[in-house]
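Before anything else, here's the structure in question.
Excerpt of the complex: some chains, original placement.
Chain naming follows the written order as A, B and C, and within any one chain the residues start at number 1.
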């Protein structure tokens, strides 16, 4: 997960994350739009031969990122953020805005493990820190933490 | 908005808020469950003769707060949080957990004015502070701030 | 429930239905758009002093019918059809297109009583006929049938 409107540095981080998710044989799932963290992580995973699923908020796929393998069309606007987190085994959140924060919150509400990559959510999420919520210093650290969460790495694992 | 699992002090705050919303002739809208901030604010508004709308996450109304005038049954789980904020003219958030944070985030994502009553969201929401996001020291302060947002206080105004 | 694109005769039927729902002291709930059966039934109920709730598919209320008392903003497109039927005690369906048929189907799927006013759904819904699904010859007949379904006519009853 992560913002649609982010700078080049965050996009590079997301691309690297996507690449490493694919290299582990995991499936990347994100919001599927053709911008920011979604486009960059999809591109990184796709280039490394991985599988990418995008959960689109629109009622058609016209704004989908080009590197999706599967575009799920919801037509439900931001309500699709719930699907993003419920479908993911682990949520890795790159920097973003309020949309990303809503995904972090919905994930924690539903008992999902959340790893913040390259930022910190501060006081609002203090109750979850060290439990469901941790921070990672780089993509490899994020994936190492994610791996501890997944008892059986395998076909259905979908870090988002 | 606010938590389902909160202490007596927060419930008292929510009840007072509900009462004052009703006294202004505004409609109270919340998540409609029979617990915490939702039950308490509904009770406060109802006692003061106000109108209360609850947006329920379940597929029936069996867990609805007793003081709802209108129970909207969504059957969509936490996806109903989006409806809570899109339907509200202003979102007043009492303390809560990750569910409340998701509502704050979804509201800001959709350009809604959010007033935090009795807590502070910290660094995660820093970009919105002083703009869409402010804090209030008590219910009356929250409503005074809400009123500035509403050009036409009237029938359809639904602070949540 | 009923179509957004219907002729003058169906609109007159919907208006009459709305009026009679209000006269019974029931709440009218529909899809809330400013066209067809939604606009006409809202107008009929509003004129007769009734309460009208509209469940909007858009992310704002700009296309809402003028006679709504409460506009619920979902931003979830046609997914809001599920909310329409789950929230209603009884679904009365005027003629419409595929959207109305989806509401009839979702209502029956969820065990709701459905009354078709002025049309017949034919073979597809044969299994439900005489049970959950009946037809009515006019608005008064529809409401008489609806009343049998409602053990306690009251504040929360929301025929849609």
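Operating definition for what follows: a contact is a pair of C-beta atoms (placed from the backbone, for glycine too) under 8 Å apart; a residue touches a chain by one contact, two chains touch by 3 or more.
Owing to the predicted nature of the structure, the values given are computational and were not obtained by experimental measurement.
All together, the complex described by this structure holds 4 copies of its single chain type, of which 3 are visible.
Note that in this section only the chains that are shown with their structure count from here on.
Two copies of one chain, subunit B and subunit C, form a contact in which over half of the residue numbers belong to both partners. Our note on geometry: subunit B versus subunit C, Cα centroid distance of 28 Å, whole angstroms. Shown for subunit C are the residues in touch with two or more other chains, namely 59, 75-76, 79.
The part of subunit B that touches subunit C in the complex is made up of residues 27, 53, 55, 59-61, 68-76, 79, 82-83, 86-87, 110, 155-156, 158. Residues 76-79, 81-82, 97-99, 101-102, 104-106, 108-110, 120-128 of subunit A are the ones touching subunit B in the complex.
Within the complex, the subunit C residues that touch subunit A are 59, 75-79.
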